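Left out: one protein chain. Kept in place: all the others.
Moving on to chain A:
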Amino acid sequence: MSSGLGLENLVDQTISVITNDGRNIVGILKGFDQATNIILDESHERVYSTKEGVQQLVLGLYIIRGDNISIVGELDEELDASLDLSLLRAHPLKPVIH
């Protein structure tokens, strides 16, 4: 069964990561391990605010420690292309409180 946990079926795909401090980082998954540490290539951060549209900050190659990851989402490229980020207004996500 390909339901194999872990993220193997997302490798080389664009993913959207929500971190524990509420940041949203989008990039191409290059690697991961059992602690959910991940390697992201060509990554950028999407900064949400209520004052202006979503800002995209280029980050490049990133390693994110698993401890600091909340969600790894498979980005649907078609859906994503249909979004107008410059019109999206939202409060930044709250940090995780354990």
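Just so it is clear, a contact is a pair of C-beta atoms (placed from the backbone, for glycine too) under 8 Å apart; a residue touches a chain by one contact, two chains touch by 3 or more; residues count from 1.
One rule holds in what follows: contacts and distances are computed from a predicted model.
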Worksheet entry | Chain not present in the shown complex, as UniProt names it (candidates "Exoribonuclease phosphorolytic domain-containing protein", "Exosome complex component RRP40", "Sm-like protein LSM2" or "Cyclin dependent kinase 2 interacting protein") | "Sm-like protein LSM2"
Fill in: Contact residue for the chain not shown (choose from A:33, A:52 or A:74)
A:74
Discussion item. Just checking the interface: what residues of chain A touch the absent partner chain?
Written reply: 3-7, 10, 16, 18, 20, 22, 24, 36, 46, 48, 66-67, 69-77, 79-80, 83, 88, 90-91, 93-98
